[in-house]
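My structure is below; once you've seen it, I'll send some questions.
Removed from the display is one protein chain of the complex; every other protein chain stays in position.
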Amino acid sequence: MTDVLKLEQVTKRFGGLTAVGDVTFTIKEGEIFGLIGPNGAGKTTIFNLITAVYTLTEGKISFYGEQIAEADPYGPGFVNGIKRRFAWKPLKPFQIAEKGITRTFQNIRLFKKLTTFENVLTACHRSANYSLFESILPRRIPIINYVLPWSKTLWREETELRKKTEELLKLMGLWDYRDMVAANLPYGLQRKLEIARALALDPKLLLLDEPAAGMNPEETLALMDLIRRIRDDFGLTVLIIEHHMDLIMGLCDKIFVLNFGKALAEGTPAQVQNNPKVVEAYLGSAEEEAKDGEEAGEGDAADA
Amino acid sequence: MSVFLQQLINGLSIGSIYALMAVGYSLVYSILNFSNFAHGGVIMLGAYFGLYALNLLSLPFMGALVVAAFAAGLVAVGLEKIAYSPLRKRNAPSLYFIISAMGASIFLENFVVATIGPTFKTYPEIFSTTPITFGAISVSRIDILMFVIAAISLAILVFIIEKTKVGLAIRACSYSARGSNLMGVNVNRIIFVIFLLGGMLAGVAGMLFGMKYTVYPQIGVITNKSFIAAVFGGLGSLPGAVVGSILLGLIETISAGYIASQYRDLIAFSLLIIVLVVKPSGLMGKITEDKA
Partner (left out) sequence: MFSWFYIEGILILVGINVMIVLGLSLLTGFTGLFSFGHAGFMAIGAYVAVTCTMQLDVPFYLAILIGGIAAMIASLFIGYFTLNLKGDYFCIATLGFGEAIRLILDNMTIVGGARGLPGIPLDTTLVNVIVIDIIGIMAMAYLIKSRHGRNMIAIREEELASQAIGINVFRYKMESLAISALYAGIGGALWAHYVGFIQPLMFQLTKSTEMTIMVIFGGLGSITGSVVGAFILTFLPELLRELANWRLVFYGAAVIAIMIARPQGMLGGIEITDMFRWIKRTVTGENRRAKAAAEADKEAKTELPGEGGGES
């Protein structure tokens, strides 16, 4: 199996504080890879590093063998900032998404005023290709379509986008809520909608940041099935942060445990569960974690 | 050389007035994170308050300055209560604050036009207009006065912010208003203090500015310069606002002296763009990384 995502000695410091220190792991194709650790362990920071929201302090990240993030060799700073432009131009978050890594957010970031349908439709934008100029032309007016044949491309592509959106929403069980404004959706559905939106880009790697937060046990079970189904249907690889231990243990092929930004353990669910270090640092309080996971959120090290 | 020194002194004096305005604006920005475009209106009112305190109440200069400062401070606080605090309670996005501020600015300016009239008014001559000469350099008394008073006002502000309990709370709020609130800081009171301080500085600036030039309802437009100065230095940073203002004053007078006075503002605006391109958060602004 090919390596999808590879983190090598990844380190992120905020000032003097090391949020993530020397983390190395590899995700294989088709895996569901769990990233766990107590609050503030740096899990979300790792997501932000992968998606280029943050720049690396040290180390590098590669995706299907291609390097997508590297530490800035000159470090931040005004003089070096100019040099940096010649050395290595970090990818922007949208470029990461174009390469096939999409994500959800721990504190849901939907387009709140748009409807469920519009949320996903917007995210499908990469499947259409018409230009800005074409978009201001009248559609479905026969004379204009006849005189300017390319005005039809827009209509054709828009129809395809809508079809794709419909399929996705049906798959995620959101079709009945298509005209509801995202902000008014129940919490669990908002999480699902975020996943649907991330899938709209046909990603190869999906990053899920606490997808089950705020869900009851039945919903969590349904979500597990859904994630598995998505993985199989779309041929995806999934990296998942979660506090619900039953979800992680039942779903993941491999688990990576973080504590205070450092690697604590890595392995299959069974290996991790039996690792004394993990039991001491994390699983001992797992039930509590699962409970307050939903209201506390992750007090990420970056907050300090 | 003497021309240069002359420009330097003029620049410092006008820069110090910009600093008074920019600091008030930056103070509000540091806590509420929006550009208070009504600041110009408060400055304009400060100029009028000072004028009437001198003319109608026939106060001495220092008395009029204090009256102008407090009256302008109260106007700023009143504005906050009417135009901003309802928005604050609703957690409105900063866009709405800006628009509300623009409305307030239009209101204040035209209120003065409607009541006092659009005519230019001049301050009575308090200080002799004969300049003081040091060798080849001559400095007008009002310029020296502006610089000294601005320096004293800023020193008082620095004292309040660095040494008092209220100042500590202000600094805490500028890091995180919500966090400070949780730690028992009364954010509403801090915002009151912020607007009072900013308004008082605006009043002082308005009066000094009116004394140097004239007083008219559109005088608040000058705050555009202080916004630019604040952006130069980095929004929300008080030392940045002061440094940016002094720099802007120097650049203006030096370009007026050596290039051409009509290009003065143009050069200032171009420099603004250049600074932002090279360092998007201003000279002393903090770089923030979005948290996902």
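Note that the chains are named A and B in the order they appear, and that numbering of residues resets to 1 at the start of each chain.
Going forward, a residue touches a chain if its C-beta (ideal position, glycine included) is under 8 Å from a C-beta of that chain, and two chains touch if they have at least 3 such contacts.
What you see is a predicted model; the values in this text were computed from it and never measured.
Within the set A:E118, A:E166, A:D253 or A:E266, the residue that contacts the chain not displayed is A:E118.
The residue touching the chain not shown here, chosen from A:A198, A:I230, A:C252 or A:A281, is A:A198. Checked against the full complex, the one of B:V187, B:V221 or B:I251 touching the unshown chain is B:V221.
When the missing chain is restored to the complex, the residue among A:K12, A:K43 or A:R103 that touches it is A:R103.
On the side of chain B, touch with the chain left out of the figure occurs at residues 29, 33-35, 82-83, 86-87, 90, 92, 94-96, 98-100, 102-111, 113-114, 118, 221, 224, 227-228, 230-231, 235, 262-263, 265-266, 269-270, 272-273, 276-277, 280-282, 290, 292. Although one chain is not shown, part of chain A still touches it, namely residues 51, 53, 92-94, 97-98, 102-103, 105-114, 118, 121-123, 125-126, 128, 130, 132, 134-139, 154, 158, 161, 186-188, 190, 197-198, 200-201, 214-216, 219, 294-295, 297.
One rule holds for everything that comes next: only the chains that are shown with their structure count from here on.
Taking each chain's centre as the average of its CA atoms, chain A and chain B sit 45 Å apart.
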